[in-house]
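Only a single protein chain was left out; the remaining protein chains are all shown in position.
In this document, chain identifiers A, B and C correspond to the written order of the chains, with residue numbering beginning at 1 in each.
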Amino acid sequence: MQKFSGLELFRRALGGHQSWQPQWRNPEPKAEYDVVIVGAGGHGLATAYYLAKEHGITNVAVLERGWLGGGNTGRNTTIVRSNYLFDESAALYEHAVKLWEGLSTDLNYNVMYSARGVLMLAHNHHDVISFKRHVHANRLNGVDNEWLSAQECKAFCPPLNISSMRYPILGGALQRRGGTARHDAVAWGFARGADSRGVDIIQNCEVKGIRRDATGAVEGVETSRGFIKAKKIGVSAAGHTSVVMAMAGLRMPLESYPLQALVSEPVKPAFPTVVMSNTIHAYISQSDKGEMVIGAGTDAYTSYSQRGALHITTHTLDAICELVPQFRRLRMLRNWGGIVDVTPDRSPIIAKTPVKGLYVNCGWGTGGFKATPGSGNVFAHTIAKDEPHKINAPFTLERFRDGFLIDEAAAAAVAH
Amino acid sequence: MSGSFRTPVGGRIDRLNPVSFSFDGHFYRGFKGDTLASALLANGVHLIGRSFKYHRPRGVISAGSDEPNALVDVSRGGGRTTPNLRATQVELYEGLAAESQNRWPSLSFDAGAMNDLAAPFLPAGFYYKTFMWPAGAWKRFYEPKIRAMAGLGRAPVEADPDRYTQHYAHSDVLVVGSGPAGLAAALAAAASGAKVILVDEQAELGGSLLAETEATIEGKPAKDWLADTVAALAARDNVTLMTRTTAFGYFPHNMIALAERVTEHLPNPAATLPRERLWQVRAKEVVLATGALERPLVFPDNDRPGVMLADAGRTYLNRYGVQPGRRAVVFTACDAGYRAALDLAAGGVTIAAIADLRAAPKGELPARALAAGIDVRPGTAVVGTKGRLRVSAAELAKLRGEAAHGLGPVERIACDVVLMSGGFTPSVHLFSQSRGKLAYDPALQCYVPGASVERERSTGACRGIYGLTAVLEDGYAKGEAAAHAAGGGPVPARELTAEATDTGTDGFIGATPHPRNPAFAKAFVDWQNDVTSKDIKLATREGFRSIEHVKRYTTTGMATDQGKTSNMNALGIVSEALKTPVPQIGLTTFRPPFTPTTFGIFAGAARGDLFDPVRTTPIHGWAAERGAAFEDVAMWKRAHYFPKGGEDMHAAVARECRAVRTNVGIFDASTLGKIEIVGPDAAEFMNRIYTNAWSKLEPGRLRYGVMLREDGFVTDDGVIGRMAPDRFHVTTTTGGAPRVLAMMEDYLQTEWPDLKVWLTSTTEQWAVIAVQGPKAREVLAPLVEGIDISKEAMPHMSVREGRICGAPTRLFRVSFTGELGFEVNVPAEYGRAVWEQIYAEGERHGICPYGTETMHVLRAEKGYIIVGQETDGTATPDDVGLGWAVGKAKKDFVGKRSLARAAMSAPDRKQLVGVLTTDPNVVLEEGAQIVADPEAPVPVPMLGHVTSSYHSAVLGRSIALAVVKGGRARIGSKLVVPMPDRAIEIEITDPIFYDPKGERLDA
Amino acid sequence: MLIINCPWCGDRPEIEFRYGGEAHIARPADPATLSDEEWAEFLYNRTNPKGRHAERWRHIHGCGRFFNAVRDTVSDFFVATYKPGEPRPDLKETQP
Partner (left out) sequence: MLDISRRPLPPAASPLDALAGAAKAVPAASLRALPASARLAFRGGERAAGLAGIAFGVELPREACRFNTASGKLALWLGPDEWVLLAPGLDPAPLFEGIEASLGSEPHALVDISSRSVGIELSGARAAFVLNQGCPLDLSTAAFPVGMCTRTIFAKSEIVLIRTAPDAFQIDVWRSFAAYVWGLLEEARREFE
């Protein structure tokens, strides 16, 4: 792997940057792999990276229907935080944040993790209690999160309107270590790291079926580029998980919904942090390029169309204009949609399945990006050891049968 | 130089209406009908902006919404500041004040231009490869620097005072684009009698015809035909013509979103007018006549001010009467360059040379150029330009065969403008947004619409049809077909023949050959994002093979023009670099909006009190007049407390609580949800929906009901009255009312359609006045008629109908305070009058109005839960002490089966308990966690949390409710609430703090 | 904003409706007899197909009625809408 650094950049500039090598290969699929990962999004690539790096399993293929990082990884609003309520969730997302903090160095790829803070606004008494419950639980779990008064919110994020509005702001919960990262760089950095350790990333390779042997265990995957034998299969297919798992005869507690996001035209720095308001349904941050990156909740109906309705956008932007009325004259540059797979308790599933050799990492809903390194890390462990890491042990499929839900949505009514 | 580039005659500007304006503080003059760009060019101003990354000087490239370069900030003062407007679209008005962006200290001397010198170290994606050391420096140091350099204009800092509106419209045929194809389509559709909407983003209808000086249509000069056609369309009742209106989004099921700029072109807009309006048009049929965009050519230093698209140059001359320069070099790969050269020559511009990439241009226009004595050079490329803030010369070299560097010697030709044309790219943005599949046309070297998915037709240049007659005929045919499909009447045949010189379909995509070192030459593909052909080649070298990857890595096509001028050239360069045909590289997705669209129109009127309905009760005005503080509960405003004489909330609530416990209080409970459940199967329905049993409840009696979701968790509760054997009066929580009714309807309609029972929301039918306290009966007795409210006749948990203060009432004897209490339901319009009469009567008894805070304290003293506060969607009835309300004998009810799952009876479930701090003066924070050992290492095991916490005036100490793991078994034990600064000792208690036997209720 | 054909009111805009999830999942007549697996299947597991999806909608801001629809989840075009109690139409015969 060619090293990336300022010095290297300078050195190769003298040669007109002609000597840079591909960041990953474009290999033909081999006949057999120890592990096949379905889906080359951030989670799938991170899984392959950690399989190789931490478990020494390098005979791995990551299969991607389109181009790597082209699904939700490349479509999300890049928010990173870990101030989740329940112990199980806090441990999982905090594991990810700790990895985020060293990820650029680990990958030798600047993923631009920017801990500029994530501020979640409270507009009513219910929000206040809920956020304070989070703040206290987070502190005891070793996760930073603090309560700010409305004036402190304004001081932390001066563009915010806190009072002359329909639902005045009563305060907010701030995770200072939360922030954003550059979504494409995450996919590319993990791809480059995995590839350099021998992982084959095979793009334009659609999985059409999962072959199982007489005992029911997985044998391999049928793909648009032929059959590929695999001892283990890890499904990391986000919105398409139900479709892939159906190939192994499994029904999932998942529904796939469109999730839209949008950006404004770029402007000079005008918004210093990430602000989320669940009560009026919107969140906003400013990218390094200057665009206001804005999102809200999902559309109302299940869909794989990767687009949503205009009325969702109008409600998102009326909320943004209420929070930051001086942005009313900014202009929307791009609006797009992804497909998010949602579980009944809004928490992910990172688990073994009833099919031997088949593992699944799904159900991240609207919040998967922030977990990317942590999720890949524990999913790799689960695949390598055929048993979950203690962090993902609660995130089973069986919890729905037994009722041990991890219901962040019910408990907090906070978007991820 | 003021005005010196304006032609003496010609163009569509209104020369009788001069307009003065300013740019960067300098004052200039233009005419009504000018754009800012045309007026600046008329004044000889070409330097209009600085580029994003290298801060290179930039001028105007285009004459329309595809402009990547000339972005300005236009201010009308205060919050009326708009960044990033295209000078090519800003209409001139008297007093317009524009400023350039992304430069310091000035446009002509910009310190950021040092970046241009550092450009070798800033290739595509350089930021992914560096700024990683030392750890944490990205956030602290590098990122702030990068962010400050990025961005274009400045966001406004004051709230926008302008108004925006929204409008839903329907049409039989919506035609997008009013060039010849769109006009012809509109003519045909209009003739059918169908309801037609024709929209165009420009200030005038006409599209390419606005710059047409030579062609004739139906025997008339194009200009006259245009005027006649517009007049004919405008005269029809079934046609709506919309200018300054951009069709920016194509949404499912033929919904097209339009952004209409209503006042932006006016010097002094009336306050009654909205600035912009969002139209959501549902069209039975859509005709897309969105035209084609001229492609630039990618050659070194093609970004100097003065380098512009050939047809844009022609537009400035023909439409605006502006010479783009005195002496032009034309670089072309198609006949459009010749057309521009001929028009400009006729307009007094010297054409120094035409460099044509084609070895042997044929056709009428090249022949006419030769005949006009223009220096035409076939097989020649422009390989560079000179000049600092404006192009001063072009460098030409002859192409020799196919070899990449087979170029002849470089010749420098002085000029002040370079016109370029690489041919035309059909504008398929809206078609692609409609999810229609694009097909690559190798002859045209572009993507054209394939099969439609929506009820849509593309016509004219946007589907690769060129030649005026062909375009008009296609437009008319598509308009007719659309009208027919939409149910319109017959359309008369019409021969729309035109006389015009065909510019053919030649063109070029990719980067043109040049002799410079390709590793260092800057040939721009995406002007605004400063992406050069070498950046794109670097991306392919680094393994980015999909066009989406190339786009994201280099940022080409991601600027505010969304790649209108750059996408096809980028594809051409990738195609060459990977030796792969264009169609195999893929195409980036066209995403809405077509051009950037103001946030304000999406928000519309939704701001402040119109952001969401402000729901108020019939008694709200009374509370407001008495200075009540309000809180938001869902969309409702509820009186929170009634401060008197400078009291804070604590003092007011203590006083209100004492009043209720000692005398009587009055409380507005109107926001409670109410549902009337009526029908012979009403009781059976109640049995299935609620956990309790309802069959044996006598009419005239009340019962507390608990409702679960099917997953077994508490979702709502309320007091329910049986008004008659077949009629229940259900109450729900304030926030839960819509959810509960929706859930009931779901079960009733889809699971139990056989039940003869119907549900009606009566939340707003009734104003609800709670009268609570030992003297409640004394207050009400003189006001009530037809009801015996004595203790014996009307026990706790009963309901009677009669009158109060003359109004019909459903009188509930019920208490959420633990005191003797009534809830007076009266029709809403009488709510305030009845409230006032009760209050007047109560004054003799010391009646005190109280708000939601006091209500919370009083119920907490009694250990009554609030769903949503003690419960959080993960609580079973038993968890919150409501196990008694679950009908064990019932075979089934919603949620029952889920209660049988293992997790629902786990020993460590959190249970509702009371909490008393050892120090009675400490009021715990709601949401605080409860632990056994605050000194335990992180993560500290948590046992539960405080759900409600107050100072209780009547008990003279703090109280709290909490949910704690195995809580009921811990009653009497000590635990700790750890706070950041201290650990608070608590004791777990029974949740009922006051009158545990409930004797006061039965008073 | 989709156009949805309410079986009673005709074509109406999406914002008048509320989505109701997958259709034809009948609540078991006697939940107590179900195993935990069977109950979880009813409560939580969904087909979530990429393609034709039978689903429930309610014309909540119109006639208030629930009804069923078959929609292609890739294109979001409706194939059919039908009243509750009516069988799911034979999809093979109906083209979008």
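To be clear about the criterion, a contact is a pair of C-beta atoms (placed from the backbone, for glycine too) under 8 Å apart; a residue touches a chain by one contact, two chains touch by 3 or more.
From a predicted model like this one, the values you see are computed outputs, not experimental measurements.
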Missing chain: touched chains present in the view: B, C
Options B:Thr213, B:Ser392, B:Thr616 or B:Ser798, residue touching the unrepresented chain: B:Thr616
Options B:His26, B:His167, B:Arg412 or B:Lys791, residue touching the unrepresented chain: B:His167
Residue of B:Asp14, B:Asp224 or B:Glu829 touching the missing chain in the full complex: B:Glu829
Option touching the unshown chain, where B:Pro68, B:Pro123 or B:Pro274 are the choices: B:Pro274
Residues of subunit C in contact with the chain not shown: 1, 8-10, 12-13, 15-16, 61-65
Residues in subunit B touching the chain absent from view: 163, 165-170, 195, 272-274, 280, 282, 604-606, 609-610, 612-618, 635-636, 676, 678-680, 756-758, 760-766, 785-787, 801-803, 805-808, 827-834, 837
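What we mean here is this: only the chains that are shown with their structure count from here on.
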Pair exhibiting more inter-chain C-beta contacts, A-B or B-C: A-B
Whole-Å gap separating subunit B and subunit C, where each centre is the average of the chain's CA atoms: 28
Between subunit A and subunit B, centroid-to-centroid distance (C-alpha), Å: 22
Residues of subunit B engaged with two or more neighbouring chains: 251-252, 255, 280, 435, 711, 898, 901-902
In subunit A, residues with contacts to at least two other chains: 305, 309-310, 344, 401-402
Subunit A contact footprint on subunit B (complex, rising order): 52, 79-84, 120-121, 123, 126-133, 135, 138-139, 143-144, 146-148, 150-160, 162, 164, 166, 249, 251-252, 255, 257, 278, 280, 435, 517-520, 534, 538, 541-546, 548-549, 552-553, 555, 560, 562, 589, 591-593, 596-600, 602-604, 606-609, 611-612, 614, 631-633, 711-713, 868-869, 872-874, 898, 901-904, 925-929, 931, 938-940, 942, 945, 947, 978-980
Residues of subunit C defined as touching subunit B within the complex: 1-3, 13, 18, 20, 26-28, 30-32, 34, 36, 39, 43, 56, 58, 60, 64-66, 75-77, 84-85
Complex contacts: residues of subunit B adjacent to subunit C: 251-253, 255, 280, 282, 435, 453, 710-711, 742, 745-747, 749-751, 753, 891-892, 896-898, 900-902
